[in-house]
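With one protein chain removed, the remaining protein chains of the complex are shown where they sit.
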Amino acid sequence: MNALNLKRLGPGAAILVAAAVVPSIVPRFYTYILAVILITALLAMSLNMVVGHGGLYQFHHGVFYGVGAYTVALMLTKTPLPWWVGFVAGPFTAALMGFLIGLFCVRLNRLYFGMIQISLGSLIWALTFRWYGLTGGDDGIHGIPVPDVLSGVTRSYYVILIVFSVCLFFLYRIYRSPFGTTLRAIRDNPERCAAIGINVRRHQLFAIVIATFFAGVAGVLFVVVEQSVFPDLMFWVLSLEIMIMCLLGGWFTFSGPILGAALMVSLRTFAGVYTEYWTLILGVILILLIFFLPEGIMGYLSTKRKQKNGRRTVE
Amino acid sequence: MVGLSRAMILFIVSSGMSLVLGVLRVPNIAHGSLYMIGAFSAFSISTLLGGGNAGFWLALFLAPLVVALVSFIVERALFCHLYEREHLMLLLFTFALMLILGDLVKLFWGADYRSIMAPPLLQGSIRILGSPFPKYNIFLLIIGPLVAVGLWLFTNKTKIGKISRAAAVDMEMVGAIGINVSWVFAFTFVLGCFLAGLGGALVSPTISITLGMDHDIIMEAFLIVAIGGLGNMWGALVGSLIFGLTQSLGVLFWPQFAIVFPYAAVVIALTWRPRGILKSVW
Partner (left out) sequence: MLRVENVSKQFDGFKAVNGANLSVEKGEIVAVIGPNGAGKTTLFNLISGQLKPDSGKITFLGEEITALPPHRICKKGIARSFQIANIFHRLTVFRNIQVAVLSQKNRNLNLTSPSDRFFIEETRAILESVGLADKHGEIAGALSHGDRRVLEIAIALGNEPRLLILDEPTAGMSPEETAGTIALIKRLAETRGLTILFCEHDMDVVFGVSHEIMVMEQGRTLIQGTPEAVKNDPDVQRAYLGTE
């Protein structure tokens, strides 16, 4: 078991080490991009926990990301509380919001779940967009006074890397835990899960709370690196973009969303230099994915590997 | 009154969405893009014909057809191969379509604001109960119910309409009695998109036509369909009225938060009846 773990975690550890030395060898801009990738990857993983492993139509995950970010932003700019209070409050507020919205959603299944979530999420977006007095409306809030320890590209990068690694560790634990196993069982067959004594709705709600908590963490990290927030964080297009990342990486896998986020963020950054038709490219990629790679890159690779081993064990 | 005529546009667009949702079980996210294409085509056609009465009416007639053609091509070339797949895939496909169509519109028509005039016949306003009211809005108030009645007649009185209604309730049954389900899907999809295009053409004289109008309308249509009851045409009408009226009430009483009002109404409606106010066809 341990040997297997080592083999499985080996590449991950190597990547982490590589990630740790990157800022000292590449230009600042790339470090910044890497930080954005890490944040987006965390966000995508939190979404994938409920969509890919939970089978829930979590259509508006971006809202919780935004709630996390706005909580920090507001606490740092409008209250005299010490900075760390805001950083702790961000994820918890997001999780609370996840709990409240989740309460409505889990009563319904599938598409209705998604619909309710989109409408509740849009309400929050609309409020943020218009409430100039509090949230700065469509301008957002800029120049958020992030404490010195966290400011500067390199330093914030390391903070993000550490937080990301810690979250990754916890997400992996959850993935492998009985909770995660049960969640995947619910995805495959909620009716049967109820028949074997699982309180499906409570389990789903719990999953949403955990996922939104991590989305909140991602939101906090966003503030660390950008020092600003704007309502686009909660716009539904972003929510769907994150979903594409999960799809691209492979949503039945654990690490797929990281790859998906990395590819999407890099593509967007570099395509943005050459063309203003980024969404066109994104749309074409998505269609190609749907037609040719519905299980995503990681999903495809793991199927290939299994065929080679003549063994078929996936979760 | 402004709210009412706004509600008519919303109804035309969302009834198309509801139709597709009812039969294909997929919320067509590209619906808003087709609406936008409808508006831009209306602009091009009427400009080409030099404005005026003829230009407008022809645009109103042709623009939805252009949209229907686009959707037909997309459906037969790509979308129809996905019906067997997971629902999330269909949904994401329509999202991809939205992204692509949005940029294609940018390529075609550019990012400028466009506008067309209402035809001379419908310009100006008349007085109702002492307050002036644009003639064009009256025109919309007439068109909306006409479309509703037309749709009702279509789904209840024509054979293909009945088939699509039956397909919404029980797909396998329709397939079992020897009807080509794929073509029922195609037809419904195209008809739904036609309505999006019609909505776009109709709205074009009242707003400035611009990129981004797809995003606004799609979310509204989505929510309207959700409050009305998925796939229920009358639900779309009720939802549109709620949405349009709360929006104009919001503008009247608390302009800053006007956009919040309809959303809040949706939340209340869905809390009260999570499966929509009217019965869903599912």
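A and B label the chains in the order they appear, each numbered from 1.
The rule is short, and it goes like this: contacts are C-beta pairs under 8 Å (C-beta built on N, C-alpha and C of every residue); 3 or more make two chains touch, one makes a residue touch a chain.
These numbers come from a predicted model, not from an experiment.
All shown chains touched by the missing chain in the whole complex, by label: A. For the chain left out of this panel, the touching residue among A:Ser165, A:Thr182 or A:Thr269 is A:Thr182. Touching the missing chain, out of A:Tyr32, A:Phe206 or A:Phe254, is residue A:Phe206. Listed for chain A, the residues touching the missing chain in the whole complex are 1, 173-174, 176-182, 184-185, 187-189, 191-200, 203, 206, 210, 252, 311-315.
Note that only the chains that are shown with their structure count from here on.
Per-chain CA centroids place chain A at a distance of 32 Å from chain B. Across the complex, chain A is touched by residues 25, 27, 29, 78, 81-82, 85-89, 92-93, 95-100, 102-104, 106-107, 215, 219, 222-223, 225-226, 230, 256-260, 263-264, 266-267, 270-271, 274-275 of chain B. Taken together, the chain A residues at the contact with chain B in this complex read 51, 57, 104, 107-108, 110-112, 115-116, 118-120, 122-123, 126-127, 129-132, 236-237, 240, 243-244, 247, 276-277, 279-280, 282-284, 286-287, 290-291, 294.
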